[in-house]
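Taken from a larger complex, these chains appear in their original positions, while the remainder are omitted.
In this document, chain identifiers A and B correspond to the written order of the chains, with residue numbering beginning at 1 in each.
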Amino acid sequence: MKLVHVSRPVCSPRLATRHFSTTARRRIIKPITDLPDRTKPSFLERPDATLLSLQWPSPPRNILITKKKRTPGITDSLIEYTSHLSSTYPGINIILEPESASEIHEIVPFPVYTYEPAPPNGAPAHLSDKTDLVCTLGGDGTILRASSLFSHATAVPPVLSFAMGTIGFLGEWKFREYKRAFREVYMSGASDAYAKFDAPESNTRPPAPTSPDDPLDKPLSYADIRGKAMGSNRTARILLRNRLKVGVFGPDGTRINSSVDQDTYALNEIVVHRGASPHLKIVDVFVGGRFLTEGVADGMIISSPTGSTAYSLSSGGSIVHPLVSSLLLTPICPRSLSFRPLVLPANTPITLRLGEKNRGREVEVSIDGRSITGGMGVGMEVRVLGEHVKSDAGEWVGGVPSIVRGTDGIGMELKEQDHWVGGLNALLKYNYPFGDQDTSDGGGRT
Amino acid sequence: MKLVHVSRPVCSPRLATRHFSTTARRRIIKPITDLPDRTKPSFLERPDATLLSLQWPSPPRNILITKKKRTPGITDSLIEYTSHLSSTYPGINIILEPESASEIHEIVPFPVYTYEPAPPNGAPAHLSDKTDLVCTLGGDGTILRASSLFSHATAVPPVLSFAMGTIGFLGEWKFREYKRAFREVYMSGASDAYAKFDAPESNTRPPAPTSPDDPLDKPLSYADIRGKAMGSNRTARILLRNRLKVGVFGPDGTRINSSVDQDTYALNEIVVHRGASPHLKIVDVFVGGRFLTEGVADGMIISSPTGSTAYSLSSGGSIVHPLVSSLLLTPICPRSLSFRPLVLPANTPITLRLGEKNRGREVEVSIDGRSITGGMGVGMEVRVLGEHVKSDAGEWVGGVPSIVRGTDGIGMELKEQDHWVGGLNALLKYNYPFGDQDTSDGGGRT
């Protein structure tokens, strides 16, 4: 049975045995390769607006859910959330990270899917072909980890993020809003269906329940879905976050960032740093192919606008709105006091090279807070370019499509800038209260 | 005689008398309203390039030249430069600032044109309808002053800037390069003409000399111009610098920045500052219509990317490449240490309001280093938006079209980023030598 092959690496032997118990057919961990192919949404421009509109051709089915690590109570929330999705929406398939899958597959009354762990410096296979929507339960770090699962994919599924404590900077929704938030995303673009919902007869025919035996590759139609409409032109709002395309090359010119010869996408930034060596590093910086300067510093950050509020900010960089198409070059503790943070057009290639003058080989290269392994040291080169998020045909592709709030907690339409200004207030402790400060969860950032 | 009316305000009585001397007809100062209408160039995109190409429909004729103040030797340079243009190029008309016009019109053997001084907070009338090209002799301050002459115009003529000492950040050319530089700009776009030049017969017919009696409104053709071709596809490169559209409103809602009900364009920035009051100011900041924070500070800067290397940099802002479509909000000496500089999309409206909590009325508002006068104080509001530089039809309009180097001093083609990286090196004393360091002129910045 093919399944055994898949589930073994991720389950403890004890759990693996149980899979064959006759009474718990659904308690198995299935491989994502069993799932129907992904449903790709489109992102439409809205008049006079900078945020995009999410439009599903048919309802999303394959939902990847990631959760924060080392957090008490988080597994209960995961079970609550997946159970709600599975019982409320027809044809929903739950994909979990291998660890989470092992943890809960025996407890929940529906099958869970998972994938094989990623190779070093790589991303899990097939995941980007099978995932319709990503939901994260946690903080910014959880979103970064989710995004790293698609670090070699050009088309990342939309990401819906729930904060489990204080709202982070990248997150948007409180966990207790999950029912409303998921419905808003799920129904986004189903305007025709809504019309039908409103007609009384539309409720007579119940949607065909999906069963494990059903062929999975027949997409659902919004016509089959019952439920309360969200309002005919209420669609989920998308902030398309540009990423960085990063190539890391060893002293001998071999690519380090990926075993397949491919760039890695970063959501926040790439960092070159002295790491455990107590000495300054000397980094040659090239902008647009031209030598700019020799940076003598702890290290160097190349950040996206999204990452401007992360490490780059701590290192003295400005806060850049995610819709400013740009790259940030921010030195970390530079010796030269006049080496100030730079903001460059997104399409400017930047190269960092670790020259011969450096002592020792120790150096840390990390993408979005995850270290790259292997072959670091003198002669190494990091090449970065901003990701294009608009195709030549004018379609919006790439980036991390992040679902942001369109209304406040009590149904008021929010303005375009609200999600960002609100986040800034939370980050910088500015004086504007954003939503209710959910201090009862007792959380801290992350 | 109409002329007298014009020249009087700008000349000392002694000079004015001389205008009527019969032997010095050309020594008069003429009003710019006598000039033919402006020749508007277009700015073409070049394949794989971010800088634009300058394309004249017919050779430029009306040349405005501004010079730095209080600088020894600068008048001699002005005379040398205008004399060269006038004697080398057919049909050239020299426009000078009123002060310069008074100073040299008796010395040079050609007529000079000038305009009436601008009203308070305004720009000189007619200037933007008559000027084909602006040349500045000086530093960044001279460029700013030139740009302020077009602070109410949507279409600024191309600007060619010569440094008189050390090269500033906005300037590009050394004065000793003026012949080559002007020719490059003058011929830009005349590709057909070039072909003809190369043919021996093209030189036989001399261009018709323009005389004061000639009707001025018949444009020249490149076919009429003799001279050495620059090479058939050598066009001048344009960096289109976005400006800010600024409205300043008094406590009672009346517009202060301009007597006509119009926004003022800023090249660098607009500054709201405590000025001579020794106390902190409290400025309410709105981004995209939403209240962001109450800034308690010396003041607040809203800057263009061009201005990012000016006051904003001294106040802790990042250096933003002029092609990153954005606005910078940089607080000056804020009490809140977490009020960090922000970079926002160019199309985000920003409003600064001086609230009731402020003591006293004193406040300084300045645009590009020039104070605005009248009605400042509590209740005042500054509204800013980035300028659109691409029309809906895809044409490049607006901005300050700055002519940057396409080749280095000895004819080598420069890369796209070179002019900016080079300027940065000069500004920050980075280690890349840009052109030869012309220290012999003994100049300092400005």
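The rule is simple: contacts are C-beta pairs under 8 Å (C-beta built on N, C-alpha and C of every residue); 3 or more make two chains touch, one makes a residue touch a chain.
Because the structure is a prediction, the values reported are computed rather than measured.
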Worksheet item: Full complex copy number, with 2 in place?
Response: 4
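Simple rule for what comes next: only the chains that are shown with their structure count from here on.
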Worksheet entry | Length of the line joining the C-alpha centres of subunit A and subunit B, rounded to whole Å | 45
Response to the item:
The residues of subunit B that touch subunit A in their complex are 50, 287-294, 305, 308, 313, 317-321, 323-326, 328, 338-345, 347-348, 415-418, 421, 424-425, 428-432
